[in-house]
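For this depiction, one protein chain was excluded, whereas all remaining protein chains were kept in their positions.
Take a look at chain A:
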Amino acid sequence: MAAGAAGASKTYSFKVVLLGEGCVGKTSLVLRYCENKFNDKHLTTLQASFLTKKLNIGGKRVNLAIWDTAGQERFHALGPIYYRDSNGAILVYDITDEDSFQKVKNWVKELRKMLGNEISLCIVGNKIDLDKDRHVSVQETEAYAESVGAKHYHTSAKQNKGIEELFLDLCKRMIESAQADERAKGNGSSQSATARRGVQIIDDEPQAQSSGGCCTSG
């Protein structure tokens, strides 16, 4: 439903949730992406929990809404309320913190269980500028990401590494899955919708009008 109505110049609207333990740098990541700022004391941004970004990917317009989620353990149970209807999820862990990667695994399990394969997952190892303190092995994480059908990225919000690629890639994947969705539905979606409401005269009639309108203009 987030893909919006059909049309040549359509704009995709995607909802992306940011998941991950506190202190893994979710906020820095998204602030770096949307504002290109890091730990800036003079930030004019009021908040970093809901940010939007407009993109143009190969002529397709994309409106990205990035939803930050509270990462504290006590709010874990609220996850489903946040990620309902989202098109993508970015699961962030800190490469110096083994536990944060365990949390990511939990999230992945939960997301796949609740939303199936409709959601595009990105697993992100943040803080690669602290590589000397790395506690999570690259091979392990990448193998894991592959096993659950997610993409793995390494980023550093501090050095602005890998973030642009991460979001661009995610958008492309979300567009693909939105298009696949449309193809699967075909014209069926609009017709089933009208058929459902066909009982009422009013909704039926304008439909006939619109087809006429097309002919006159074309």
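Operating definition for what follows: a contact is a pair of C-beta atoms (placed from the backbone, for glycine too) under 8 Å apart; a residue touches a chain by one contact, two chains touch by 3 or more; residues count from 1.
Going forward, contacts and distances are computed from a predicted model.
Colleague: Given the options "Rab5 GDP/GTP exchange factor", "Lysine--tRNA ligase", "Mitochondrial import inner membrane translocase subunit" or "Transmembrane channel-like protein", which would UniProt use as the protein name of the unshown chain?
Modeller: "Rab5 GDP/GTP exchange factor"
Colleague: Mind pulling the chain A residues that touch the left-out chain?
Modeller: 1-2, 4-5, 7, 11, 13, 15, 18, 22, 26-27, 31, 39, 41, 43, 45-50, 52, 63, 65, 67-72, 74-75, 77-78, 81-82, 85, 187, 190-191, 193-198, 200-213, 215-216
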